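One structure is given below, encoded as structure tokens.
Excluded from the complex is one protein chain; the other protein chains are retained at their positions.
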Amino acid sequence: MSERVPDQPTCREVVELITDYLEARLPLEARTRLEQHLVFCDWCRVYLEQIRQTIRVAGAVSEESFSPEKREELVRLFRDWKGKK
Amino acid sequence: MIAFKWLGRGAIAPFTGVRWPADGRWVTAPAGAPEGSGVHACRLAQLAWWVGEELWRVELDGRIVERETEVEAERGRLLEPITAWNPAAFAQACVARTIAFASEVPTPEMADYVAMVTVVDAPTASFVSAVAAAAARGTQKAFAEERALQSQWLARALDLREA
Partner (left out) sequence: MSSAAVDQGELELVASLRQGDEAAFVALVQKCHPSMVRVARVFVTSQAVAEEVAQESWLAVLEGIAGFEGRSSVRSWIFSIVANRARTRAQREGRSAPFSSFEEQEDEAAVDPDRFNPPGHRWAGHWCAPPERWADEQLLLQETLQLTKKAMETLPPAQRQVIELRDVEGCSAEEVCEALGVSDGNQRVLLHRARSRVRAILEPHLRRTA
């Protein structure tokens, strides 16, 4: 099939282009072809959504809360610095 | 400019998941966004490339760029849904075309396309029958030509006007 229409990306090609697509760094023609593929390819749409979900979960990874002791240490650092200025 | 736009169920943009306002409010692309980030829509001759669940008649405004398979505008708004859109009928038309190609060129490859086109949804049927056209004609440009014919079919079947 891809030999019949070589300018239409395969799914394998789409998954490699997905970051450039999300970053809006695909050249216009490639972007259009990728979107044309997504029109009929549910699986690649699922993949695209999974990458978006991966980004969302990564964004939710958060640090342990910031302890008062740590805060005090840094405030002391600040006062030292201020004192020396 | 009057044009047409394919959306997911509930007027959702298919690639971003953003919902289009059904009340006809204008949607404007962010200023300074890269080329290709504007409002996308189809002229009648481009309908088959973007088949989705819902078809809407839209109005476009501002700077408009016409490209091979789409138009892009700075601003757009939904005017009305094309309720006559019948994906099954369109898919059936694609099946008929594929069967016709296969009878012209009876190869195992063409038989595979027939087998596939009969079991898939409308957007995939559009793609597969266009691939079958390219296989039957032996040229890549037959793919785009078949899409153009499919677009004509849609425009006629749904009685769409651009004016």
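Here the chain labels run A and B in written order, and each chain numbers its own residues starting at 1.
The rule we apply is simple: a residue touches a chain if its C-beta (ideal position, glycine included) is under 8 Å from a C-beta of that chain, and two chains touch if they have at least 3 such contacts.
Remember, predicted model here, so these are calculated numbers, not experimental data.
Trainee: When the complex is taken as a whole, what residues of chain A touch the one chain not shown?
Mentor: Within chain A, the residues that touch the unshown chain are 1-3, 10-13, 15-16, 18-20, 23, 25, 41, 43-44, 46-47, 49-51, 53-64, 66, 70-71, 73-75, 77-79, 81-82, 85.
Just so we're on the same page, only the chains that are shown with their structure count from here on.
Trainee: Distance-wise, how many Å sit between the C-alpha centres of chain A and chain B, to the nearest whole number?
Mentor: Comparing mean C-alpha positions, chain B is 29 Å from chain A.
Trainee: Within their complex, state which residues of chain A touch chain B.
Mentor: Going by the criterion above, the answer is residues 1, 4-8, 24, 28, 31-32, 35-36, 38-41, 45, 48.
Trainee: Using the touch rule from the top, collect the residues of chain B that touch chain A in their complex.
Mentor: Going by the criterion above, the answer is residues 6, 14-15, 33-37, 49-52, 67, 69-70, 120-121, 123-124, 126-127, 130-131, 134-135, 140, 143.
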